[in-house]
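Next up is a structure, given as structure tokens.
All protein chains but one are shown in place.
Per-chain residue numbering starts at 1, and chain names A and B are given in the order in which the chains are listed.
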Amino acid sequence: MKSLAILMGCAVAAWAASNDTFVIRNADVYPVTGAEMKGVSVLVQDGKIADIGAKIVAPKGMRVVDAKGLRVYPGMIDSGTELGLEEITSVRESVDTGELGEFMPQLRALVAVNPGSEHFGVVRVNGITSVMTFPSTGGRGGGGRFGGGEQQLISGQAALIHTDGWTWEDMAVERTAAMHLLFPSIAGRGGRGGSPIPDSVLELISGTAGASYTQARRTYEQQIAKLNDFFDQAHQYQKERAAHAPGFKTDLKMEAMIPVLDGKVPMAVSAGRASAIHDAIAFADKQNIKIVLLQPRELGKAAAELKAKNIPVILGRVLALPETEDDAYDQAFTLPVEAYKAGVKFAFGTFDNEFVRNLPFEAATAVAFGLPYDEALKAVTINPAQIWGVGNELGSVEKGKWADLVIATGDLLEIQTGIKHLYIKGKEVELTNKQTRLYEKYMAR
Amino acid sequence: MKIPLTALLLLCACAAAQEPSAVAVRNARIVTVSGPVIDKGTVVLRRGLIEAVGANVAVPPDAMVVEGEGLIVYPGLIDGLSTWGMPGAAATTTAGRGGRGQTTPTPSAPAMPAATSTRARGPEDRPATTSWLKAADEISPTDRRIETARSAGFTTAVTFPTSGIFAGQGAVIDLLSGHKPGEMVVASPAGQYISLSRGGGFGGGMGGSFPGSVMGAIAYIRQIYLDAAHYQLVKEAYARDPRGMTRPEYDRALEGVLESKQILLPANRLVEIDRMLRFAAELKQRAILYGARESYRPEAADLLKKAAAPVLVSLHWPEAPRDANPEDVESLRTLETRDQAASAPALLKKAGVLFALYSDGLDQPHDLQRAVKKAIDAGLAREDALRALTLSPAEIYGVADRLGSIEKGKIANLVVTKGELFDDQTKVQFIFVDGRKYTPAAETPATGGRGPVTEGPGVNQ
Partner (left out) sequence: MTKLKICRRDRSLTVAARNRRQSRDPQGAVGALLLAASIAIAPLSAQTTVIRNATIMTVTKGTLKGSIVVKDGKIAEVGEKVMEPAGAKVIDAGGQYVIPGIIDCHSHIAVDGSVNEGSVSVSSMVDIKDVINPEDIAIFRALAGGVTTANILHGSANAIGGQTLVLKMRWGKDAQGLIFEGAMPGIKFALGENPKRAGNPQGGRGATVVAEARYPATRMGIEDTIRQAFNEAKAYKAEWDTYNAKVAGGEHLIPPRKDLKLEPLKEILEGKRYIHAHCYRADEILMLIRVADDYGFKIRTFQHVLEGYKVAKEIAAHGAGASTFSDWFNFKVEAIDAIPYNAAIMQKYGVVVSMNSDDAELMRHLNTEAGKAMRYGGVSETEALAMVTLNPAKQLGIDNRVGSIETGKDADLVIYDKYPLSDFAKVQKVLIDGNLYFDRDQDVTGRAARQAEKQKLLDKEKQNQQRQQPPRRPGA
């Protein structure tokens, strides 16, 4: 009995040890934060990168992954998704973004993440190991694109999650990576992503008696005022809380704001136009909070301000149409290089579940139109890691960091490259998903 | 329209005052349009017609004399495409802002029988079609705009029903007040008014009434003309020998279409001008294009010239939006159009294209004057501007033998001004319509150009 127990114990120990402990041999490693290393080994121990180098001695019996002719990269990070929260776009029942309510900081995207979403398997195949998932990536609250509800301002807490895990707890990298603010905007023309409505029609509409600019401007300013009021309330709450004011009652909305006020959680601010960006920066200054800018339509004059205040930017889809008829055809393709030249730190976000797996291609397009390759790679690895506060744990192939790695057949950003292995915290995740299974099935028909 | 007899008599009493047997405007400068300017001359009107005009015309002893010293006499202006005199709310404009889309006026005209209250399921339901409707039958003599138009110097309007795809047939009417509608009609019918906008929203009329798109409207019109030709064949065959033949169903829509000797088609952008000219050729119909917002482009004038197609140019020049978001910069295309639109008449004239100007929703004298002035400032010679509002529309509608210039035998429609017509400070002194003398109404304060009331987003998308 005892020997059996010991035997089993050893077997279990060995198995447990090999689960997130192994060594990769003969790989070309692209750390991102340093120069490439050709034909080296990577030692992963207990889910962390223990060592990288030409001569690594691994204990006998350790699992070896031969990566000859292959490359090791950090797993990619998409900084703008609704993964786990939206399954089928057209079916409201399957969509959990866009709650009702104007100020909803207490909502947590994390708890609504469905680990069983088909989307996770799909994005893993292309080498994405973490994503930011947002409680709303834009549009009105109370159904978002489904309409209804008032204009939502604070939609809740976005989470940084791994693209694999048994439960959302399992998947959580940073439970509250950011508080999402949809900065007020004055409805204008244009809009990325190929609006089906041609400019010629929009021009007709925008001129009608409907919403005048003066009116829209007034509404805009009212909303900013509301926002400031809300923050004042939060400050007041914080004061009363600290002072143990008599009759003090816990308010979950206010509680959620405290880390933002303390600068522990940045506000991820969706603001499109240069004027809105400027106002958002002014707001952040006034409230003394940290912000990250999401999906600017343009940078222009705002770029200098962003640089001066060290505000990082999450750029939206690179593969998008220009805003208006007269804009350069490559307007969206060149926004990243514009940010780079302005010295603004940025990362990429795809902001559409279907296209998360195209993250590397968005980055590559930016390279075609002027962005240095290394910057593009950083924008899907170390930059987002740092922006979302996990720069010490993720985003590069460095000793001490988690082993969120991919082994690829070539350039990570290139279309023809295949991902051979994917590891999240050192554990290999099978690169199969519903789509690969359907592929296998019907190839055999 | 039923008007109580007493009211009618009252109206007659106020408006036309006395009805002299003859009127002579003497010692005035006379711009005949058809000939050289007469620096000092006399026009004699009798029985609603011009009896004589010239430098040495004697004043008949029985004529009421109107002193024309220091005044200028012009032929009364003709609005080449109008809704003056038609029942229903004030018309919306055809041109739209910046000349976008195939916009057409669809005024809220409840008097017009709606084509179908239930959803049309296809061309066979004849959606938005009242082709048999004649403006001459629908005249509303109490339309206030008749008076304001006169005050702007207009004596005639070619007025149309404008609701629907086949809206109906227009009529050339003289802008009389206090007379029976029938007395106002100079010529009828004057052409079939066709528009392409049917609404239906962006969804292309998903589940709505046919047609829900521009291409749907075009297909419908095409089918109507095929049906009309077929209908004609069948009718003729039946007329020759009905025996043994199923009688053709009476189709008033087709009757209306067959009645129309010419059609009016909307075309603002160059693309639309090209499209509509080809369409008219396909339908084998004589067409007059209206709107013509981009006719300042040389290609447009070229196409019109080659097709020998007359065109009606909207006076409702595009304007910059008054309350726009400064961050929203409009397209170069829009800016160009706004900048160049008013030069269209001058360029059309140079290219030798027959064109007329029309009010397109502008009613106030001040607005009309400013609009014409803008074209003059952009290069249109004053006499060409005048012609575009007199003899040219008369020619387009085949009534140049009766209207459009000051010539013996023509209808006595004149406008007498102090100052050159279309200048800012000029005042209209008298207007003669069918020989009857009117004075301009008190001017309402200038609206500064009412913004065009475009159709909603459903324009034609």
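Here is the rule we use: a residue touches a chain if its C-beta (ideal position, glycine included) is under 8 Å from a C-beta of that chain, and two chains touch if they have at least 3 such contacts.
All figures in this text were calculated on a predicted structure; none of them were measured in a lab.
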For the chain that's been dropped from view, list the shown partners it touches. A, B
Decide which residue listed in A:64, A:91 or A:304 touches the omitted chain of the complex. A:91
Taking the full complex into account, find the residue in B:78, B:120 or B:280 that is in contact with the omitted chain. B:120
Among A:77, A:132, A:294 or A:320, contact with the omitted chain is made only by A:320
In the full complex, subunit B touches the hidden chain through residues 101-102, 119-123, 200, 202-216, 218-220, 222-223, 226-227, 230, 233-234, 237, 269-272, 274-275, 278-279, 296-299, 302-303, 306, 320, 329, 332-333, 335-336, 338-340, 343, 347, 379, 460-461
Subunit A positions in touch with the non-displayed chain are 87-91, 118-119, 122, 193-194, 198-199, 319-322, 325-326, 328-330, 353-355, 357-358, 361, 364-365, 367-369, 413-418, 434-436, 438-439, 442-443, 445
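The rule is simple: only the chains that are shown with their structure count from here on.
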If you look only at subunit A, which of its residues touch subunit B in the complex? 186, 188-190, 196-201, 203-209, 212-214, 216-217, 273-275, 324-326
Residues on subunit B engaged by subunit A in the complex (per definition of touch): 96-98, 100-101, 103, 202, 321, 323-334, 451, 454, 456-457, 459, 461
